[in-house]
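Only one protein chain is missing from this complex, and each of the others stays in its spot.
Chain lettering (A, B and C) follows the sequence in which the chains are written, and residue indices restart at 1 in each chain.
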Amino acid sequence: MDKPWGGRFEKDTDEMVEEFSESISVDKRLYKQDIRASIAHAEMLADRDLLSQSELAEIREALRDIERSIEEGTFEFRVPLEDIHMNIEAELIRRIGDAGRKLHTARSRNDQVACDLRLWLREAVDELGSLLADCQLALLEKAQAYREAVVPGYTHLQHAQPVLLGHLLLAYVEMFQRDRGRLADCRGRANVSPLGAGAMAGTSLPIEPAQTAKALEFDGVFSNSVDAVSDRDFAVEFVAALSLVSVHLSRLAEEWVIWSAHEFDFVDLDESFCTGSSVMPQKKNPDVLELLRGKCGRVCGDLSGLLMVLKGLPLAYNRDLQEDKELVFDAADTVEASLRVAARLIRTTQFRTDRMARACQEGQMDATALAEYLVGRGVPFREAHRIVGRAARRAAADGVKLEDLSLEQLRSLSEVIAEDVYSVLGVRNCVENYRSHGSSAPSELERQIKLWRERLGQ
Amino acid sequence: MDKPWGGRFEKDTDEMVEEFSESISVDKRLYKQDIRASIAHAEMLADRDLLSQSELAEIREALRDIERSIEEGTFEFRVPLEDIHMNIEAELIRRIGDAGRKLHTARSRNDQVACDLRLWLREAVDELGSLLADCQLALLEKAQAYREAVVPGYTHLQHAQPVLLGHLLLAYVEMFQRDRGRLADCRGRANVSPLGAGAMAGTSLPIEPAQTAKALEFDGVFSNSVDAVSDRDFAVEFVAALSLVSVHLSRLAEEWVIWSAHEFDFVDLDESFCTGSSVMPQKKNPDVLELLRGKCGRVCGDLSGLLMVLKGLPLAYNRDLQEDKELVFDAADTVEASLRVAARLIRTTQFRTDRMARACQEGQMDATALAEYLVGRGVPFREAHRIVGRAARRAAADGVKLEDLSLEQLRSLSEVIAEDVYSVLGVRNCVENYRSHGSSAPSELERQIKLWRERLGQ
Amino acid sequence: MDKPWGGRFEKDTDEMVEEFSESISVDKRLYKQDIRASIAHAEMLADRDLLSQSELAEIREALRDIERSIEEGTFEFRVPLEDIHMNIEAELIRRIGDAGRKLHTARSRNDQVACDLRLWLREAVDELGSLLADCQLALLEKAQAYREAVVPGYTHLQHAQPVLLGHLLLAYVEMFQRDRGRLADCRGRANVSPLGAGAMAGTSLPIEPAQTAKALEFDGVFSNSVDAVSDRDFAVEFVAALSLVSVHLSRLAEEWVIWSAHEFDFVDLDESFCTGSSVMPQKKNPDVLELLRGKCGRVCGDLSGLLMVLKGLPLAYNRDLQEDKELVFDAADTVEASLRVAARLIRTTQFRTDRMARACQEGQMDATALAEYLVGRGVPFREAHRIVGRAARRAAADGVKLEDLSLEQLRSLSEVIAEDVYSVLGVRNCVENYRSHGSSAPSELERQIKLWRERLGQ
Partner (left out) sequence: MDKPWGGRFEKDTDEMVEEFSESISVDKRLYKQDIRASIAHAEMLADRDLLSQSELAEIREALRDIERSIEEGTFEFRVPLEDIHMNIEAELIRRIGDAGRKLHTARSRNDQVACDLRLWLREAVDELGSLLADCQLALLEKAQAYREAVVPGYTHLQHAQPVLLGHLLLAYVEMFQRDRGRLADCRGRANVSPLGAGAMAGTSLPIEPAQTAKALEFDGVFSNSVDAVSDRDFAVEFVAALSLVSVHLSRLAEEWVIWSAHEFDFVDLDESFCTGSSVMPQKKNPDVLELLRGKCGRVCGDLSGLLMVLKGLPLAYNRDLQEDKELVFDAADTVEASLRVAARLIRTTQFRTDRMARACQEGQMDATALAEYLVGRGVPFREAHRIVGRAARRAAADGVKLEDLSLEQLRSLSEVIAEDVYSVLGVRNCVENYRSHGSSAPSELERQIKLWRERLGQ
C-alpha cells in the first residue's frame, strides 16, 4: 500500500515490518482526540489563510463522519497505514480529496501524537480522580457506619494499640487524597499543547499554536519545539502517580485478605465478590482483593518499562517513544478497573465487629496507656516504659490482662499507681482517653468524618 | 451463570467482578496445552480405574472436537466461566454429561494452570531458541560476506582499535549463544510436571502423577504439592532470560542506529525496513531498530512487574498468580517478534565498507600497536604508553596521522624505534598483526566463522 | 547491651540480628533533623507541662552538645542501639538522666523517623532545586554564547531540519524546569508534620502537634495518625521525580556522547572532564557523560525497589519501611552528584560550530522548507510532500543538494516553483524562515533566552 510519506521511497515496506511497527491496534482508541485536534488545527489553518473556509467545512464534516463511522464500528483500520493519524488522514483524503491533503499542513505526527496523548491523559486523569473520590466516599460511608467499632491497631502485624475502625479506614482516604493531588499536578504539567511544534523545529508557515491550544482547552502552549515533540515526562509522571494508587490498593487488599482469614475473620466479603474453588467445595476466596494486590506489580512494571524506554534517547523524536502508549494505557486501564471494583467491594463488605472486639482483648494493647498514666504521675517515660514492660511480662506469664492485675500487684511495680489506673486500662478506656489531634479519639473521628463529608461533597 | 464451584454460594458473582477477574481473554491461547493435559490426565484416571474406558473415549473425542472448534473459531468463550479451564470443562460437560463431570477428579485448577503454562513455556523456549539461532546465522552470513571489512572499534564511542567488521558481528553471536543457554537451562527447570498436586495437598485418590508427567513428555514430576502449585520461578527465569535477549537486541539496535546516522553512514538499511516522515519528505528512518531498542524497556518492565507480583505471597496458591500470564506472554510475544524482524533486517542490511575504511583513518587507532611495538623492544608497557601518548598529542596537534610522523620524529620520542615501525602503524597493519586468541586477527575470524558454521549446522 | 525497649524481654538480642537490623550506618546522617525535631518536641512538651522549664533547658543544651560532638566526629555510634533515634536518646539519658528519659513522652520512633525523613527531604529538594537551576543556567549560558550556531536537528538520529544550537540546548532547560516543578509539588505534599502520631494511634497526653509542626516550619500537620506513621508516598514521589531528572541527564549525556564521537565531532569536552585509557594512549574518553547516563539505571532501580518494598504492606508501621532510607538517600546522592558535575561539564564544553555547519549540508534538511514553499503556492501539503520526496530522491541520486537543482529541474516537478524558491532552500534560509511560536527561529531563541535569563534571575 502506498504510504503518505512514500515519495522518496522506491521499495515497499516489508510486510513483517508493517506488522512489527504498526501502532494502530493500540492507538486507535485515540481517534476522538485525534479528530478533535485535527478540527482545531484546521480551524486555525483557515484563520491563517492556509485553508479556505469551504475546505475547512469539508474537512470538519468529513472528520465528524469518520468519527461516527469509527464509533459505529464501520471504519476499517488498516495496518499498513501504521497509526490512527494516517488511518484517519488517508480516509479523509479518500473522501474529500485535495482539502484532505491540506490538513497535515504545518503539522507532523510528532506533535500530533503528543497532542492526542495529552488530551487523552487529561480525560483519564479526570476519570481516575472521580474514581478515587468514589473510593474515598465508599470508605467514608463505612467509617460512618462503623463509627463505634474498635479494632486492634497493628504495627509489625502485632497488636499495638486499639483504634477505631473508622480511623483506620480514613487512613486510606488520606492516601487517595494524595493520589488525587498527584494526578492533578500531573494534569497541570501535561495540559500544555505541543501542537505547532511540527516535526521538531516549528515551521515557516504563519501558524498560531496559541489558537489551537485555546481551542483544545489547554492551559498553555509549548515553549520549545524540540522539547515539545520529545517530552514524555507527563506519561511517566502519570504512570508514577498510578503506581502509588496501585500500591495503596495493594495495602488495603493485603490488610483485608489477612482480615478475611479464618484466624482473623474481621471482614465478611460479600459472596458476589468472592469466588469458589474448582476442587474444594467449602472455599470462599477473596480473589478480587488478591487481584487488586497483584495488579500493583503490573502497574509498577509499566513504570519501570517506561523509564527504561526513555533512558538515553537523544533529541528529538525517536520511534522508541511509540512504546509509551501501550504502557500508559495498560496502567490507566488497570488502575481504572481496580478502583471501580474496589469502590463496590468496599461498599458491599461487612465488618465483624464482634470478632474485632474479641481480638482487642489480646495483646495488652493498653500497655501504652498505662505508661502514659505513669507519665501523668511524673514518672519519666523511659522509666514508665520499663515498668510497664515488666507488668506486661508478668501478666502474660499469668495469662491475664493488664486490667486483671490487682492494685497491689500494680503498685508493686510503681507506687505512683492508684485506684484511678483502672480508668485507663482496658481497650475501651484507651480509645476514650485518646485526645491528641489526628488520634484515634472518637471526637477526632467525628471531626474527620464531618470534614471528609464536606470535602467529598456529601 | 452457574459456576462449577458454586455449590456453597447463594449469591451470583457480581458482573463487574466477572469482568475484573476473568482471564479467559488472556489464557485462551493455552487451549492446546489444556486439552493435551486433560487427555493425559483422563488416560491416567482410566488406568487407575477412576474412569471407565468408554468414559475416557468419550472425553478424548469430545476434547478433540472442542479443540477443533476452537481452532475453527466456532467455540464461544464465556467470561463468566473465568478461564480456559472452566470454559473447556463446561463445554465438555454440556456435550457428554457425566463423563465430563469426572474429568476434574483429583485435579485442581491450581495444578492444571501450572501444567498448561509449563507446557506452553517449553514450546515457547524451543521457538525462541530457533529464532535466536536464525539471528546468529544472519549475523554469521554478514560476517562472512564482509570478512575483509575493517571498521573502527569503539570504546566509549571513541575510536579505539581497528577491528574486522565480522569480528564485531560475531560478538552478538556470542551474546545470543548465551541467551540460548539460559533459555535451555530455564526449560530444564520448567520441564517438571505439577499435575497431581491438586489444590495444594495432593489427594486421597490413587492417581499416578508420574504417568501424566511421562505422557506429557516432562523430564520429571513435582516433589512437593505445595510448591508445585505456588511455584512461578520458571516464569520469572523465562522473562529474565528474555530481558537479556532484549538488552542484546537493544545494543545491536543502538549501534546500528548510530551507524545509520549521516555522520557515520556505515550501514545502509534496506528501504523496506525503513519508514518515512509524515512531514519531512527526505527522511528514511531506522524505525525498526528504534523499536527493537525501545521494546527492551517493555520486556524488562514485565520482569520487574512479575517479581513484584510474587513478592511476599504466602503459600500456597494466591490469585495474584493469575497476573503472571499476561506478563509472560507479553515478554515472549515481544521478543519473538523482535527476533523475527531482527533476522530479516540483518540479512537485508548492507554495510558501507568505504565509509568504514575512511573512518578508520581517524582517531589514531594504531597508537596501541605502536606501544606494543615498543614493548617488543624492551620498553616497559607503562613507559611505552606514555611515549605514545606524547606522539599522539604531537600528531594531533600537527593534524597528521601517526604513520605520517617521520622516523626522526618518532625516534625523538624513543630511540628504540626503527624503520620497521611502519610495519605496525596504519590500520591494515594493526589488524594483520593481531595474533592472540579471540582477537580481531583475520585468522581468528576465519576460525570463528568456521566454528559457528559448524555449530549452526551450516 | 540493654535496649530502651527491653522491659518485657528476658533474652538479649542476637548479635547477628543487631547487625542485620541496624540502620544507624545509614540514618546517622539524619542527626541534625533528629535533634531539631527533638528540641521542638521538648519545647512543646514543656508548654504542655509534660516537662519542666529546667528539664527543657537541660535537654536542649545536651542535644546541642550531642549535635556538636557528632559534627566533630567524637560521638560514638553504637549498632546495638539500632538507629539514630535511640543512639541520641541513650546518650542524652547518659548525660542528663531523668530529664532525658522524658524526651520520648508521647512520641514513637514511628512518627519520629517519618518526621526526620520529611525534614531531610525538604532540604534535599531545596538543594536539588538549586542544582537544577544551575544546570539550566549553564545551558542558558551556552545557548547565548552559541546563539548563531546551526546544528542538524535529528529525529530518529537522522538529519531532520536545521535548528539553532541554542534552541536544542534550551530543550533541556525546559526538562529541568518541569523537574523543578515536580520536586516543588513533592515538597508540598511532604511538608506535613507527622509528629504527634505516636506509634500509630496518637496519645492520651495533652500534646499539641500543631505546635511542633509550626516550630519545624511544616506547612501543616497530619490528619490521621495511622496514615502519618505508615505513609511513604513522599519518598516514592521524590525518587520518581529524581528518576525523571536522571532520565533527562541520560538523554543529554547520550546526545553528547554521540556528538563527541569522531564521526560527529560536534563537542569538544574539556580534557579535565575526560579520562584516558590504561592501554590505548590516544584515547580521550567522555567518561563523565557515560556515568551520567549509566547512573540513570541506578536511580530508576531505586524507584522500582522502593515501590516493591511498599507493595502489600498492611497498616500501620512495618519494619520493611526501614529499607526506604537507603534507597532515598542513594537516589538523592546520585542525582545531586550528577547535577553538580553536569553543570560544570556543560560550562567547560566547547562546541565545534564548523563541524556542525558542515554536517548541516548533508541530509537535505531543507526538504520540508521546500514543501512549505509549495504549500504557500497552493499545493496541498500531502501533494507537496510527494513532489519534494521525488526531488529529494533525484538530488540524492545525483549526489547534489536540493539547492543545487536548477530551476528547470525543480519546475519539472511542479510548475508553481519560481525563482524565489532559492530563498527557502539551504540551511541558513530554513532557519531564518522559521516563524512560528516556539520554533527554532532566531527571534524565538532571543525571546526564550531573555525569558530564561529573567526566570533564572540573571
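A few comments on the model shown:
Here, contacts are C-beta pairs under 8 Å (C-beta built on N, C-alpha and C of every residue); 3 or more make two chains touch, one makes a residue touch a chain.
Just so it is clear, the structure is predicted and the values come from calculations on it, not from any experiment.
In the complete complex, the residue from B:L313, B:A331 or B:V421 that touches the missing chain is B:L313.
When the whole complex is considered, the residue among B:A210, B:V400 or B:V416 that touches the unshown chain is B:A210. Note on the undisplayed chain: of the listed residues B:R36, B:R182, B:K283 or B:K401, the one touching it is B:R182.
Considering C:G100, C:G198, C:G363 or C:G389, the position touching the chain not shown turns out to be C:G198 (whole complex). Residues of chain A in contact with the chain left out of this view: 152, 154-161, 257-258, 260-264, 276-287, 290, 304, 307-308, 311-312, 359, 362-365, 367-368, 370-371, 385-389, 391-392, 396. Taking the whole complex into account, chain C touches the unshown chain at residues 3-14, 16-17, 19-21, 82, 85-86, 104, 107-110, 198-199, 270-285, 287-288, 290-291, 293-311, 318-323, 326-327, 337-338, 340-341, 344, 348. Within chain B, the residues in touch with the undisplayed chain are 4-10, 50, 89, 93, 98-106, 110, 153-157, 160-163, 167-168, 170-171, 173-175, 178, 181-182, 185, 189, 196-210, 221-231, 233, 236-237, 240, 243-244, 247, 250-251, 253-255, 258, 293, 296-297, 300, 303-304, 307-308, 310-319, 368-369, 372, 375-376, 380-383, 385-390, 392-393, 396, 424, 430, 433-441, 444, 448.
Heads up, the rule we're going with is that only the chains that are shown with their structure count from here on.
Compared with chain A, the chain whose C-alpha mean position is the greatest distance off is B. Note: centroid distance chain A to chain C, computed from Cα atoms, is 23 Å. Between the CA-based centres of chain B and chain C the separation comes to 33 Å, rounded to the whole angstrom. For chain C, residues touching at least two other chains, in rising order: 154-157, 160-161, 258, 304, 307-308, 311-312, 368, 385-389, 392, 396.
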